[in-house]
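Note sheet for the following structure.
Yeah, one chain of the complex is gone here, protein chain that is, but the others are all in their spots.
When the chains are written out, they are named A, B and C in that same order, and each has its own residue count from 1.
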Amino acid sequence: MTSEEQDTARPRRIRLGMVGGGQGAFIGGVHRIAARIDDRFELVAGALSSTPEKALASAAEIGLDPERSYGSYVEMAATEAEREDGIEAVAIVTPNHMHFPVAKTFLEVGIHVICDKPMTTTLAEAQELAEIAAASGKIFVLTHNYTGYPMIRQARAMVAAGDLGTIRMVHAEYIQDWLADRAEDTGSKQAGWRVDPAKAGAGGSIGDIGTHAHNLACFVTGLKVERLSADLSSFVEGRELDDNANMLLRFAGGAKGMLWASQVAVGNENGLSLRVYGDKGGLEWRQEEPNRLWFTPLGEPKRLLTRGGAGANAAAAAVSRIPAGHPEGYLEGFATIYAEAAELIHASDAGEAPPDGLALPALADGIDGLAFIEACVASSQNDGAWTAL
Amino acid sequence: MTSEEQDTARPRRIRLGMVGGGQGAFIGGVHRIAARIDDRFELVAGALSSTPEKALASAAEIGLDPERSYGSYVEMAATEAEREDGIEAVAIVTPNHMHFPVAKTFLEVGIHVICDKPMTTTLAEAQELAEIAAASGKIFVLTHNYTGYPMIRQARAMVAAGDLGTIRMVHAEYIQDWLADRAEDTGSKQAGWRVDPAKAGAGGSIGDIGTHAHNLACFVTGLKVERLSADLSSFVEGRELDDNANMLLRFAGGAKGMLWASQVAVGNENGLSLRVYGDKGGLEWRQEEPNRLWFTPLGEPKRLLTRGGAGANAAAAAVSRIPAGHPEGYLEGFATIYAEAAELIHASDAGEAPPDGLALPALADGIDGLAFIEACVASSQNDGAWTAL
Amino acid sequence: MTSEEQDTARPRRIRLGMVGGGQGAFIGGVHRIAARIDDRFELVAGALSSTPEKALASAAEIGLDPERSYGSYVEMAATEAEREDGIEAVAIVTPNHMHFPVAKTFLEVGIHVICDKPMTTTLAEAQELAEIAAASGKIFVLTHNYTGYPMIRQARAMVAAGDLGTIRMVHAEYIQDWLADRAEDTGSKQAGWRVDPAKAGAGGSIGDIGTHAHNLACFVTGLKVERLSADLSSFVEGRELDDNANMLLRFAGGAKGMLWASQVAVGNENGLSLRVYGDKGGLEWRQEEPNRLWFTPLGEPKRLLTRGGAGANAAAAAVSRIPAGHPEGYLEGFATIYAEAAELIHASDAGEAPPDGLALPALADGIDGLAFIEACVASSQNDGAWTAL
Partner (left out) sequence: MTSEEQDTARPRRIRLGMVGGGQGAFIGGVHRIAARIDDRFELVAGALSSTPEKALASAAEIGLDPERSYGSYVEMAATEAEREDGIEAVAIVTPNHMHFPVAKTFLEVGIHVICDKPMTTTLAEAQELAEIAAASGKIFVLTHNYTGYPMIRQARAMVAAGDLGTIRMVHAEYIQDWLADRAEDTGSKQAGWRVDPAKAGAGGSIGDIGTHAHNLACFVTGLKVERLSADLSSFVEGRELDDNANMLLRFAGGAKGMLWASQVAVGNENGLSLRVYGDKGGLEWRQEEPNRLWFTPLGEPKRLLTRGGAGANAAAAAVSRIPAGHPEGYLEGFATIYAEAAELIHASDAGEAPPDGLALPALADGIDGLAFIEACVASSQNDGAWTAL
């Protein structure tokens, strides 16, 4: 990102493939826009659907060369790995249960992977995938996209700089309402797989959105959740997976916290928020107003820090495209993940160390996410007993 | 309240005494203003401090007849009970540990009691006081003042009317920052007694403010907390009582919730908030903007309901004094408790049933509050085990 | 106010009478509560309605001695002036056209006056009343109540201290919607007189609320409006007076501004707001969130200053009753006017200079208000020509 201001010539675009993201999908389109915004990738191949005709129709819609629209990801991996102009990276945007086999397949033929979260559906798979990735020498990026928001980068840098002192409390929420009634009965593809343990894994709301809240809390504070006590519910009748999760957190080092994930909180669209308090100050951020960060130094008035504004720090500026007051949103935050992934891939391909200042979620974050999900389920099944991650 | 609009002549003012509330106190002045706002009480006697000279000076400041400024509450109770024009009710605004003996003393000489919360410092005392009050035939009102806010009354009526359907989740917070460092070392009388178990009881933040959040959650939803799992902390060095409390709640009937009380959350002044979600809608309210209530019916846009505005219901209107857009605040909410206490006292003195529509916290609420505090402490000491109230 | 914290004994309560404010009125009840909040006045007499039976019924409702409930203000002035325990001050809360004759009558018998705004219905009357008041030696207080809000006092002190540098722009709004359709046809007493030139004077929205916005802009900045260019409208059919007023302002010294008053802006309850910008900073305040003041020093992040909070100055603290986060509202701001009026009256009666630090609107403000109304009407009739005040 901020490519417009660089001193040197832009490196060529990375050739990208995509698995998943055909008609009716949501996150595939998001990845494609994100990949275009900073112009570091060129989408040239896809296995957009597991239904071949749908894959072809989806490819036509987005202007893919029909020859490089594949009916299966296995075929795509094999073919593209052989082409001289084959894809260098693949974006995996399928339902959760396909993340592991697809990522494995591409890593093993030497193609970098950009994968939606959660990394896999089980912790064991996540650990196995980490080994596969390490052996492959290829880049694995996990799109915990909210870490790409400028004010989240700012918050992280402020905590690291000690602006909040020793962290005492961390409160994270991710609350929505789109599953407040039986959306899965309406034919919604989005709802359908998310409530199906075979496709989503053991976590419902905790896997789909709770992992984002957990990741963000850790990303900003630099702290690990050591133990948690969870109370998962399936409020909507007939639903197997949790649609609401209340939990208490204990962080390594002594901080404590709470995390609430819900997809049945009527009146909340995409209510991800984070509040962090230390002995010297407090920070508050809400995803629906992502350009604002509230900072209160102990004993002083609350200050409104804005993306690009007078109080923005270098970490925020590094991932901002436009001036203060011109809202950047969800797609821009996502694009930052892609832009940084491009930098990492170029460095990797050149055999260089990763550039300074990147903050990309990767294998360890994916493993943490699965450990979180499994601890939530275990704690809740064990009447809320404190459970280690 | 709304006395200005009544059809009939106003009943005479009730003669009120006060115990506590001398120089350096906070809540005593609040009670006095609250008692004046709707003109139902006349403050005529006081034992404003346990230090006689300070009691006298405090009485002079507020214009009390020096003859009726007492050096001790025991003397005041005895003397006033004998006077023909003696006080009919007493407001108890001392630190927590004095609530029990003072209330007992006045009830036993036949004087109505308006008492600050928490009712006592132990559940056993609360239960004993309830028996004393019952035996006395006198009114006991507990000033859970936030229940007097119009939009809280509105929320309660909406839940009761089924506007939210079956309640699923209840999230309450009461977060402040005034004890984020060692305020007790600065000579603050307010801080001093609140962190002292001998004066505050077993609860720090949970007793001082957590009880308000608990009370409000129950008041609005009409639900009881059946079990809780608590994690109490004393973040500020050297503090014996909790200054932060994270907890999970389970309500009778199946609703679940979270409650966070903190006095060390830097950047929060008096952040009491309540969010309630059912299968048909959601409600959100923040004490610092008390004239607003957000209501989202399932599948419809969020609506801003305002005190006195187009969406205000009868329950809100009954406790509003002025039109929409003219903010009523903390003192007005508190005054509603006094105004309703006056109605209850008049009815009691006349041997009549309590008037319809009152919603005053009383003995049962006080007992619930102490049960809440004791359950919090027990759960936290038992590693967060689910603990019945 | 803040009487609870004073060092010395409280002076006795001032005996107050009231003209207007009977059943169906709004502002009379407000004045009564405001007078009680800080306990400086005792309401002992009234001519609450021009209809004698209604006056008597209204007096009974608020607990006035029937003997001191008068059928006319003339009788009341004459009788009370003769009583040894007669009223010392009168609150005038009638429709606008009665302000002049009532104020004149009481001043001439030596009774202090607290009068609702606008001072009179014409500038000529206002000037005559100022002479009468001066000759009487009695206090005349105009209840421009919004000047009593703590954060308005803070803003004024900040401008005076140079925190904003040289003032460049001043933007004031007072927008409501309660007259967006023909409320005057519904039997509303409030609407009825406000749209009747015989009772309201030449100004509709500009007199009723525009004067508040004008007053507030001048109060905070310490600047005078020198010229204005106004465009008045009567949007609701059949209405004679303006229900919407757009205007440009030029202040002495070079600042410029805009003022918008409307009673037909659907979705606005009592939207009084003020924004002031200088070469060193900006201030923004909204009446519906009166405990907050936004301050941006040039080149720094915006700060949220709160009543009682870390950034509150002495001017705000002097008129605050309770801590930060416990909202004070409209009635408390109004009460400050009464509390300061009491201090002024005590000083006057004692032949002393007015106490330091008071900021009460008085005769000059009333004259400015009428000059404003007449300039608005004249400019608008003259196709928006710049018109001097």
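Quick note on the criterion: a residue touches a chain if its C-beta (ideal position, glycine included) is under 8 Å from a C-beta of that chain, and two chains touch if they have at least 3 such contacts.
Quick caveat: nothing in here was measured; it's all calculated off a predicted structure.
S.K.: Of the residues listed, C:A265, C:A362 or C:L389, which one is in contact with the missing chain?
M.R.: C:A265
S.K.: Decide which residue listed in C:S50, C:S233 or C:N313 touches the omitted chain of the complex.
M.R.: Checking the options C:S50, C:S233 or C:N313, the one contacting the hidden chain is C:S233.
S.K.: Which subunit B residues touch the hidden chain?
M.R.: Touch set of subunit B with respect to the missing chain: 299-306, 309-311.
S.K.: On subunit A, where is the contact patch with the chain that was removed from view?
M.R.: With respect to the unshown chain, the touching residues of subunit A are 3-10, 12-13, 23, 26, 28-30, 32-33, 36-39, 60-63, 176, 178, 268-271, 287-291, 306, 308-309, 321-332.
S.K.: To test your reading of the contact rule: which positions on subunit C touch the chain that is missing from view?
M.R.: 164, 168-169, 171, 177, 180-181, 229, 231, 233, 235, 244, 246-248, 250, 256-258, 260, 262, 264-268, 275, 277-282, 284, 294-298, 302, 383-384, 386
The rule is short, and it goes like this: only the chains that are shown with their structure count from here on.
S.K.: Determine whether subunit A and subunit B, two copies of the same sequence, contact each other through the same residue numbers or different ones, counting it as same when over half of the numbers at the interface appear on both sides.
M.R.: Subunit A vs subunit B: same; shared/all numbers exceeds half.
S.K.: Looking at CA centres, what chain is most distant from subunit B?
M.R.: A
S.K.: Where in subunit A do residues touch two or more of the other chains?
M.R.: Each of 302 in subunit A touches at least two other chains.
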